[in-house]
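Only a single protein chain was left out; the remaining protein chains are all shown in position.
Showing chain A:
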Amino acid sequence: MTDRLDGPQEPTGDATVAGGPSPEPHHRDHTATGARTTRTARDAGAEDENRDAPPAGGGRKGSDAPPERDARTGSDTPPAPGGRTGSDTPSERDARTGSDTPPAPGGRTGSDAPSPRVATGGPAAPTAASARTARLGPSPRLAILFLLPALILLGAMVVYPIIYSIFRSLYDAPGDTFVGLSNYGTIFSDPSTLTTIRNNLIWVVVAPILVTTLGLIFAVLTERIKWATAFKLIVFMPMAVSLMASGVIFRLVYDQDPDKGVANAVITTVRDVFGSSTGYPGARPRENDQSPLVQNGAVVTRQAVQAGQPVALPLVGIRPDALPDDAAPAKAPAQSGGGLAGTVWLDFAPGGGGQAGQVDPNERGLPGVTVEALQNGAVKGTTTTAADGSFSFTGLPAGEYTLRLPPSNFTAPFNGLSWLGPTLITPAIIGAFVWVWAGFAMVLIAAGLASIPRDALEAARIDGATEWQVFRRITVPLLSPVLLVVFVTMIINTLKVFDLVFVIAPGSVQQEANVIALEMWRVSFGGGNNQGLGSALAIFLLVLVLPFMILNIRRFRREQQ
């Protein structure tokens, strides 16, 4: 319950767990043994480490330490009076008092010192302490006053709605007629709600694994760089951004036009690097006896050609302004020259004139066209046209060839993935979700990582384990409690996902991207006007998170003991 998940890896340099679930077995063991002196020594060492590592850690340390230590002490001492006193030796308490100085007024130490327990000490202490607690303890009735505002709000606005929704889900849309479980029947039979269940299933299976894995990778990798704090801040930053704003951000990222959306721009660039993307869709030879033929989408020379006999490959069917900027005036095939060569050009002279099949002065070459030399149907050589449309094969044995412009020259250019279309919409939104939550996972896991005993890792390394073995056999098992916390948190988040889907999915594909939480809103408020079904969907959602609610409670109870 009071583990410190701090360490040099964590952006703040120190993350005090003031309470909450304890994903870290190591520290708890120490706490359990009650070896206070040892632990204090260890902590002092750890804090020294911290101060060195992150720039943010140093200045704050002094003011932070006392409550943190107090928190830990508190966990050792169950709230029940008496049980604790045995170990409460005066010297130890003095040590703690010393560390308490900033928050506590100076006078307190004075009033504490002559307390009866110090005077009597030892065995007499428990009885004295419990007697005093009983006398001084606040009356239970006072608790009601302190709890009242919270209980009223929680009761009226959280607990009562659960009960109300259960009943409401058994009535029809206007709420007059009792319909039994038929709203729940609708959930599992209506195609649109079935889509939401399917999508939520995809979310729950994919997103938590992605987020947890990325968080783990980032947390481990940042241990090896000097700018870890900066990296963590960058990846963690989306946590502060509203999902609404994130939605706008990703609508821009996923714009289908590669000239506007950064996702498609990156993909287009990568494709351009790894392959020619200049396509000439619609380009074709003229239909006359001298022109090349079209075979299976490829353009092929009519007669066999050979070296020394330049090949003319005139094409039409493209607008001159659709040519790439670097297209130079076509160069007529020269009669001389040793190898097999020729020209691919746009056989169309803007402004009229020009002769079909001849390179005219104002006609331009088609750069970047792939030309293949075939012999008996087998490709013997491949080349690409230059800016003026000329090409030549080098190192091709003499003989008769057929030249072919393969169909890849004539396919439409890449126009970008339609991220926001019906097929990719859910993966696209999951991408945005990962962008938002990976930092959360990373910070939690990094904090867990920082509290893994370094000596265990070192021992394994000295025994000759590779980094991968250390990671797989020591780091991951020791981290598994933290990984579980992250994973469960992400499952709950994916079950409740609403904003991102609502904002990123355009209206036309929202049906395909729909999830339970969004459908609940649509059905009850967004035009559906069926609060019976809406209540049933809300209860369904609650039932889905129920296992994790129980898990939380059990984990909390375990940590209290």
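Basically, a contact is a pair of C-beta atoms (placed from the backbone, for glycine too) under 8 Å apart; a residue touches a chain by one contact, two chains touch by 3 or more; residues count from 1.
Definition applied: contacts and distances are computed from a predicted model.
Engineer: Would you kindly match the missing chain to its UniProt protein name, picking from "FAD-dependent oxidoreductase", "Nucleoside ABC transporter membrane protein", "Alpha-glucoside transport system permease protein" or "Chemotaxis protein CheW"?
Structural biologist: "Alpha-glucoside transport system permease protein"
Engineer: Given the contact definition stated above, which residue among A:161, A:308, A:324 or A:422 touches the chain not shown here?
Structural biologist: In the complete complex, the chain left out is touched by residue A:161.
Engineer: Which of these, A:170, A:299, A:443 or A:479, touches the one chain of the complex that we don't see?
Structural biologist: Spelled out, the listed residue whose C-beta touches the missing chain is A:443.
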